[in-house]
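All protein chains but one are shown at their positions in the complex.
After this line comes chain A, so read on.
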Amino acid sequence: MVELSLDDMSRDPYPMWARLRAEAPVAYSPSLERYLVTRYADIVELEKTPEVFSSREEDSLLTRVVGHNMLREDNAPHHRIRSAAEPPTRPRQVRDIWSTAFATNCGRVLEDLAPRGRGDLIADFISPLVELNLAAVLGIGGVPRGTMTQWSAHMMAGNGNYADDQEIWARAKAATAEIDEYVRLAVDRVQGSADDSIISAMVHADDPLPLDEVQNNVKVIIGGGINEPLHVFGTGAWQALTDPALRARLVDDPALWRKVFEESARWISPIGLYPRQVLSEYEVAGIRLPAGSRVALVIGSGNRDSAVIQNADVFDIDREPVAHLAFGGGPHFCMGAWVARHQIGALAWPAVFDRLRGLRLVEGFEPEISGWVFRGLKSLPVEWEAVG
């Protein structure tokens, strides 16, 4: 049994995760009504056992926010939706189709930003860029700037609303109602003429998805498709801005940003944990998980497990490559992984460090990192030499 103080956890969950890994690697939390699984090896084992650890969680917070969706399905029903939605996110499509559109979007955002001389790299750079990119990949148009980021934040807050805050529910509900309407218009549009987008892929799949399924799964994709890349971007940019030696290497060899991507996702995993429900009794780390009980796979902890990853609390792009858990594992392996790797690691970081000359953190910057279900830097105020 473990009592968690959610405030402490939000400030810094890592001491608690370290304690649990050492003392109680499978610990029951009464307030979360679930077992927390915190060691790397145990998490991997459970991820690879989807026949016992079901994604179809009863009373799931995510399902409450977005409706029935692929993240909370198993087996054939999951596979049906995933295979309809996935093709536009595969790495070859990213390289052949999206990389050009993303580069254009990045140029536009930077052109706007460069003359200003100061701003917030999260709110003013990566958020508009990821919004434009995601809108393109999804195939929704005309969403005002800032709106998708709000939607994502409100839905993710609902998804992590273990404290049952009523205002969080209300904001999440308002966000999803707006998304439904945009998706309805997009579905109408692609019905007549297919394109490269995810919505089109869903509508024109061998087993096409009806409108409500397209809507619910687009909500899931927006939930994970904005918040998470923003957080990974923030972590890596912050590290590069505070470590001159690292920065010099990255300027010299921008391909190294790929390592920054994987290490940032590992070190401060934007998704700290996700739920599973136990279908039949299972023993892990000497603890019997009864059928019907719930678990949280704490990937934010597994990614700091020194039994597998040396000096895991240190950000180090030169470490032995590790198969980190930030994208999850098994059939639900993050569908956006390849899009994110490209848009953050290959595009956004190299472009912003190249284009904004003399980029530096504002004097006295103190990083504000919060969250334990979802975690990341909230802002990154910077200055640079303003040029037209």
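As a convention for this text, a contact is a pair of C-beta atoms (placed from the backbone, for glycine too) under 8 Å apart; a residue touches a chain by one contact, two chains touch by 3 or more; residues count from 1.
Throughout what follows, contacts and distances are computed from a predicted model.
Undergrad: For the chain not present in this complex, what protein name does its UniProt entry give, out of "2Fe-2S iron-sulfur cluster binding domain-containing protein", "Rieske 2Fe-2S domain-containing protein", "Thiazole synthase" or "Oligopeptide ABC transporter permease OppB"?
TA: When "2Fe-2S iron-sulfur cluster binding domain-containing protein", "Rieske 2Fe-2S domain-containing protein", "Thiazole synthase" or "Oligopeptide ABC transporter permease OppB" are compared with UniProt, the left-out chain turns out to be "2Fe-2S iron-sulfur cluster binding domain-containing protein".
Undergrad: Give the residue, chosen from A:A194, A:A323 or A:V362, that touches the chain omitted from the document.
TA: Considering all chains, including the one not shown, the answer is A:A323.
Undergrad: One chain isn't shown here. Among A:W17, A:F102 or A:W338, which residue touches it?
TA: A:W338
Undergrad: So that we can see where the missing chain sits, which residues of chain A does it touch?
TA: 47-48, 50, 82, 86, 90-92, 262, 321-324, 327, 329-331, 333, 335, 337-338
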